[in-house]
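With one protein chain withheld, the remaining protein chains of the complex are depicted in position.
In this document, chain identifiers A and B correspond to the written order of the chains, with residue numbering beginning at 1 in each.
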């Protein structure tokens, strides 16, 4: 497969009367996008706003982040199986409004977190403070069931990304990246002496607000499955998870999965990258055993010498992560795990919900209970009542000057377990 | 202006004498004695040792309250910026004294630094409050330990950030702090994997805790027919402590026939434990090891029989190796005597 990612660098977003990209400025036709999204009868109203890096703006509660793109050559524009007709992804050319993001806001339940601060202290902790964000706030019709509400918000974000992405169709890119990789047989012939590496990407697959989709298939229903890395980079995987703000994998992060990109970077140089195994994090113990066996079997059938495993979430998924690690290591496959940890406010507690001595190589992407102080914002996009959720639950969270103490837990992408951000933990 | 350091050493390093002087009560001298002298030299123009506290190891451990009261008074009077103790290397009693001193000083708001060998049982007692420089297990390491301790003290006083345990040579306090890394997580993962392929050294960012795993015993099917023994690390002994079990860093355990009494109180027991306030335990030793309750349960038929002997030692400051030894010995006796279950209490 050969995928050409053509990046059009976006330097600002404006709301206006047309949708276009001119000299790096993305203009979005506000009325047209709103009426397009309102074609979904479940949506009563849509509010659009823009948040730019450096502005004293807070977005909350964020449901998903999506990168606006348009496929100009090859099959599968948009998100096949979800928002568009089924197609094979991974080949062709795609124009990307690089530096822009669609951020959906929707309080499906009252306790939803998910902050993006565009400035100051808060900005350091989230990767989405450096993108120009078109915030899409979706208000559903009354009486909508939570499942339908979640689906409506999820689809609206994807449709908005498709609509906005269209603006880049005829724009010359500033930068072109090519991702090309043949069959396992071809690549093994080219790089006979390089160690073979698979990437196991775990996905929360447990029900409402805890789901992920692959070509539209709910990952609860799959056995672990093998993808060409280009497929994920081309939009095959989308997020339906919106409770674990700090470590959920947003759709944007699937489209730009840093583990895939960093393995691709080494492909043909130091390793032979075999592809992505998407592994569901199920809720039953029997399901977890099966997933673990099956994932290991896929890695072995591929002849992997090494595997990187990334987690999504915290709690019961720690069991999957460590079981898979143990089984891979027991079978002689060198394994590196990427996970965040929950070592308490003071960093003194046992970091994971489970342990195994075979996990000798682990990357920690931060302590989700680490407390950060967020100063008051000039402007809040979304639902400022959600801030009360952040402040709730413990004493002293809201300070007199309006600053808010919250745990990293609430910050979108802070401790991304695909290693998208640059936090780590050091022992003192 | 130079910052002020108060230094604590035991009778040996305070040049008073060896084991024969271990019973000496604390003394304070406005001089730089033993390691305090070398330490002072390492501070250069930045700070100065204003005096040396010297106390016998036995005195400190056996008269904890009195010793600390004296020491606290000196700290109050001298009002130093930093209190430095040791290094104690692998000496258990000296280590416990250093831990006691730095904890008291920390409570008074002083910055505190000490030095110990990693297996010194006092490490666990001091590491919550103090930075403990990691030393080798004997005093021969003094010349390596003092410069590290001095460097940390200087950083603490100048406000310069103290680096990681590996960088500065101290024992990790166990705090896992979230910090920014140079590379994103995925890049670090790929680098770590490449290091593994190339058999290069790599450092995991999340070391798995090592558990001393004890298999869960099968449940007792019928408690009303079972013999249950009472074991404690709470330092409860017959009055007068006939077997001279140590009040801290125990070297032995004892067993006492309790078949003739309905409670430890009735049997005339007391605590010798050096790690907690003894008032309530002495008032009713069954609060630490509930023989009264067990005898009651025996009478009610809830448990078959309370085992004839009660086993006891002191847990505070006791080395893990010793604890394993005690446990193995006691367990063997109980097993041979046909005991079905144990109630083990700690403090």
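Throughout what follows, contacts are C-beta pairs under 8 Å (C-beta built on N, C-alpha and C of every residue); 3 or more make two chains touch, one makes a residue touch a chain.
The rule we apply is simple: contacts and distances are computed from a predicted model.
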item	value
Name of the absent chain as recorded in UniProt (options "Simple sugar transport system permease protein", "Nucleoside ABC transporter membrane protein", "Carbon monoxide dehydrogenase small chain" or "Glycine reductase operon associated protein GrdX")	"Glycine reductase operon associated protein GrdX"
Selected residue (touches chain absent from view) among A:87, A:209, A:271 or A:338	A:209
Which of A:37, A:282 or A:324 contacts the chain that the document leaves out	A:282
Touching residue (missing chain; options A:54, A:110 or A:182)	A:110
Sole contact to the chain not displayed, among A:342, A:406 or A:425	A:342
Residues of chain B in contact with the chain not shown	216, 219
Touching residues on chain A - with respect to the absent chain	109-111, 113, 146-147, 204, 206-210, 220-221, 243-248, 281-288, 290, 312-317, 319, 342, 344-345, 349-350, 353-354, 368-369, 388-389, 392-394, 407, 409
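Basically, only the chains that are shown with their structure count from here on.
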item	value
Residue ranges of chain A in contact with chain B within the complex	124, 195, 197, 258-259, 261-263, 265-266, 270-271, 305-306, 308, 310, 334, 336-339, 341, 343, 346-348, 350-352, 355-357, 359-367, 370, 408, 416-428
In the complex with chain A, residue positions of chain B that touch it	164-165, 172-190, 192-194, 196-197, 202, 204-211
